[in-house]
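Report on the structure given below.
Yeah, one chain of the complex is gone here, protein chain that is, but the others are all in their spots.
Chain naming follows the written order as A, B, C, D and E, and within any one chain the residues start at number 1.
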Amino acid sequence: MSIWLQENSWEDLDELRKTGKNVIIIPVGSTEQHGYHLPLGTDTMVAMTLAEDAAQQTKTVVAPPLWFGWSPHHMALPGTITFRPEVLIEVLYDIIDSLQVHGFQKFVIINGHRIVNIAWMQVAAEKAQRQLGVKVVLFDPAFMSKDIMDDLQFESVGHSDEIETSHMLYRHPDLVDMSKAVDNPVLKNSLYSCDPSFTGDTLCYVPSTVKDMKNSIDAAGGTTGKPSKASAEKGEKYHKHLVNHLIQVIIQLQQN
Amino acid sequence: MSIWLQENSWEDLDELRKTGKNVIIIPVGSTEQHGYHLPLGTDTMVAMTLAEDAAQQTKTVVAPPLWFGWSPHHMALPGTITFRPEVLIEVLYDIIDSLQVHGFQKFVIINGHRIVNIAWMQVAAEKAQRQLGVKVVLFDPAFMSKDIMDDLQFESVGHSDEIETSHMLYRHPDLVDMSKAVDNPVLKNSLYSCDPSFTGDTLCYVPSTVKDMKNSIDAAGGTTGKPSKASAEKGEKYHKHLVNHLIQVIIQLQQN
Amino acid sequence: MSIWLQENSWEDLDELRKTGKNVIIIPVGSTEQHGYHLPLGTDTMVAMTLAEDAAQQTKTVVAPPLWFGWSPHHMALPGTITFRPEVLIEVLYDIIDSLQVHGFQKFVIINGHRIVNIAWMQVAAEKAQRQLGVKVVLFDPAFMSKDIMDDLQFESVGHSDEIETSHMLYRHPDLVDMSKAVDNPVLKNSLYSCDPSFTGDTLCYVPSTVKDMKNSIDAAGGTTGKPSKASAEKGEKYHKHLVNHLIQVIIQLQQN
Amino acid sequence: MSIWLQENSWEDLDELRKTGKNVIIIPVGSTEQHGYHLPLGTDTMVAMTLAEDAAQQTKTVVAPPLWFGWSPHHMALPGTITFRPEVLIEVLYDIIDSLQVHGFQKFVIINGHRIVNIAWMQVAAEKAQRQLGVKVVLFDPAFMSKDIMDDLQFESVGHSDEIETSHMLYRHPDLVDMSKAVDNPVLKNSLYSCDPSFTGDTLCYVPSTVKDMKNSIDAAGGTTGKPSKASAEKGEKYHKHLVNHLIQVIIQLQQN
Amino acid sequence: MSIWLQENSWEDLDELRKTGKNVIIIPVGSTEQHGYHLPLGTDTMVAMTLAEDAAQQTKTVVAPPLWFGWSPHHMALPGTITFRPEVLIEVLYDIIDSLQVHGFQKFVIINGHRIVNIAWMQVAAEKAQRQLGVKVVLFDPAFMSKDIMDDLQFESVGHSDEIETSHMLYRHPDLVDMSKAVDNPVLKNSLYSCDPSFTGDTLCYVPSTVKDMKNSIDAAGGTTGKPSKASAEKGEKYHKHLVNHLIQVIIQLQQN
Partner (left out) sequence: MSIWLQENSWEDLDELRKTGKNVIIIPVGSTEQHGYHLPLGTDTMVAMTLAEDAAQQTKTVVAPPLWFGWSPHHMALPGTITFRPEVLIEVLYDIIDSLQVHGFQKFVIINGHRIVNIAWMQVAAEKAQRQLGVKVVLFDPAFMSKDIMDDLQFESVGHSDEIETSHMLYRHPDLVDMSKAVDNPVLKNSLYSCDPSFTGDTLCYVPSTVKDMKNSIDAAGGTTGKPSKASAEKGEKYHKHLVNHLIQVIIQLQQN
């Protein structure tokens, strides 16, 4: 029996729901440029692989992936697909609304598109909780790996950086071309940081304009950070840290 | 190099776009009950496998799949996920809108969720053509296999019927459980048929209510038609017929 | 007593509702160019005349006509009025919603604007059935005259063609100027036909762009088909065929 | 040649537009209860007859009528059809938007549904003027007959009152049943009047709730005012006063 | 204890609600140009000062002010902020919806932005009454001072005119610069007047376009009317007249 909802018949799915105590995982990512060395689907693949491993160990169902997120800034490079946030809110709402009809009551949304998707997910989650009487939690790797940033010597969160590259080297090495990885260090701005692990005073995150993105793109093909420092070993530690936390979140939900 | 957009870097994707002469295929399906013997993701898998084979032969790109469609009637059984049509229209519009920014100009939408998705796809396609200046065509297996219905002795289009079951036996045999296939012949209604191959007078299709669906579900677990008649051989002929037509459509677009 | 809702007082209308067993007919058409020889209101007039005759014979009420439909492609010529589909969906929904408050439970939507209006009508009909608990059927002359196409020697469905022209010659001869009728044969496209009576493989219908329409307009003033073949006699047979079917549909609804 | 757009071919319509100097009249009414003695379509018929007479004398085109308005309060009695104001705004906008593509630049909206429709018409008119660069004026019989209220001894504006009844007796006597007319004097409220001819201090108009309407309905079948005082003679004077003013408005627009 | 909701704790607010018998006042204005001599916030300040005085005398609560209204025409001069009417409708609806949850049942909306805001307020008020079961009244100074126009020798309603200027001289003299007041008499138009105190035949109000506004602005910096005639004494009489009427409206609501 597969943990993926879409690979089960409705009868088997209904059994899985009971086994998983009405918890379901929804992997959401993006389709957007990830530099010269990572595939456009990186963010969704990240959400999927986290979901798969945690679901296997907790016997929980995973909904079909949503390959599309909010990526207005990455429209600066080919292949990026962005949805308006008001569309994404309704998309996630309709997924949750449909599934709660069938008895699912607790939803773990995995955001493979670190940080950026959070804004519209919060709006969708609150709406679902209020109107449908369900529980929704938002699991974002950037917020769930603050504890190991120092340990793994990850520098601050960028894009197609050592963190994402390490993760992909561990789970999808065939889709990574390290020969094309270009470093482009994250610049420090006074009173502004996107990184949830940043401990100082900061303005809040707003996605860049395409115009601003095009400048950094000229430098390094869309990468911010130092992918050259990436390794599958770091990726494995990072992955296991996240999966363990994800399992812990699922078990908490199953027990309440 | 993969034909799937999401498995390429943005640089490779841009090359693929040029090779495919600005044509892109968007596979859309549904996640909905498919009787006791087929998986919930059948419709999306159908769209994906057609897209893959035609793309390989024409060197065209395929966008990430949309696993969700308009399935209000199938909410009668567990696992079905339905989006409101107004949400689906904006989803497809945003995919096309994003891709045309990057130079794609001709869009082949494959509807794995036969017939039902057509209504909202027509609205989205017209809007995209008018507002974005692109070309959009809608490829639906039920409308593209009328010529071989008799030849393959397929009876009229149902749900989880011999057609879908044959197709899945050919492409995803591991996800089909023929031991659970139950027949439930399509009933003839005076002046009403959903089947595009029906040649007589008819009212137009409107999705059933959940209440009406529940009646037919009691009879056969969600199946309408005769899956017992299915075979991988029929599935192969059906698949190749569709892929050939799809290739023909793509070539027509590339030449204009 | 008039069969038109708007010509009755509310007391008489309430009586008529009971006589008609809670069935009501809603005629919907378009206001769009119909070549040199037919009036802009042809489609709505067609819906109205079908409704009137079937209502008289079944003692059913007819709602006031909606003179506006989805005609983005015909904006290529003066006088065409098009509504966005999302507006039309809400328009039809509000009509049905209002009428069901007063006890109407079964709605026959007549689409005088053959084929094109079907997409948004399906969305509106499903929404009304699901949210309001009513029954909605869609009656389209192009889908309800497949049985007599051969008999009347009608060629494939076009625009301002021999079918529409014959119908108008029978019911509104004063509004037809046959001296201006120009033939413009329907071109066959590989794997594409708009005609519901077409039995071969085809892509699905999407309204043309204004740019594409302007080309065919230059040829024949907006006509596609052979209006010169039209006659009032054919129109009468066509009309009676449709009215008989419409009556049959109404009686089926009244008996359930 | 007919003054109704829908009865012309597109060629003739284009000629008419030039003759009328790009002015077009759009008759809008309602379908709502009008007491025991008037038909449900009274408001639309009023708008249509005013439009017809003024158009004949100024050689101006009239768009197809909109039979539906904002009538939430009249849902208290059978046959009333109400649209949400946000739907009506888009409906009127789409009509104006389509027509301005064909060269119409000045729009006279006639509101047969006195007072109530004004709110959403103002929103639609401003939006059209701002976004489309056209001119839109709103012609409402209640605001355009203040000068003759005393002369005709009309009491304050009500519903299905002596004013509407007189007008219908003059133009549609066959649809009026004076034997059923019931008087129900307009009550005076401190600091509140709906009547534009009221000269004292007042709160602004808000449509009643269905609950409040049901009380007045019990008294007189939906009428407010004194229809027994109506006569075709008064109706004729009222009609001619309005048509003269409407002609004056059209000529002003044609000269600017 | 303050009459302003926002200056109370929730406990005190709940007491105030009971004292005020579930009536609450919502002051709404605009931020828009008011000539050379009045501040941009004039309309909101007017609504606030009326609300304050009437609330003090009736022990009623006042909601926080809404500083923004519908001012598309005044965008012709710097500082004007305009909301789309569809946004304003939802804004007012959400305020009323939230407050009725806490037990408020009767809402007095004060429109400091005379006449223009009425359209969208009517739509919001009807929606709130219908969907929430509350009572909403609209209090507009221009409609509530018709009785004293002659007495105070106020000419017809303009913009930044003697009426508004007098009111501000009485309540906010420090924000008025009479040395900059420029007169610009209201022009009479045949069959058109915005003034609710105008007793003759008229078309209905539609906000001007920015283009048209720019012409009158060149003449007098945005003023229409004769501010030079203004005085604090007139302002005091005007203010007290309005406050007395407002108190009367509140007491009527409290007694029903």
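What we mean here is this: contacts are C-beta pairs under 8 Å (C-beta built on N, C-alpha and C of every residue); 3 or more make two chains touch, one makes a residue touch a chain.
None of the values given here were measured: they were computed from a predicted structure.
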Among the chains presented, those that the missing one touches: A, E
Residue touching the undisplayed chain, where the options are E:I25, E:L38, E:V136 or E:I163: E:L38
Selected residue (touches chain absent from view) among E:T80, E:S156 or E:T224: E:T80
Absent-chain interface as seen on chain E, which is shown: 4-11, 13-14, 17, 31, 33-41, 44-45, 63-68, 75, 77-84, 87, 90-91, 94-95, 98-99, 101-103, 175, 177, 180, 221-222
Chain not shown, touching residues in chain A: 72, 85-86, 89, 111, 118-123, 125-126, 129-130, 136-140, 143-147, 190-191, 197, 199-207, 209-210, 245, 248-249, 252
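We take it that only the chains that are shown with their structure count from here on.
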Rounded Å distance, chain B centre to chain D centre (Cα mean): 49
Whole-Å gap between the CA centroids of chain A and chain D: 56
Multi-partner residues of chain A (each touching 2 or more other chains): none
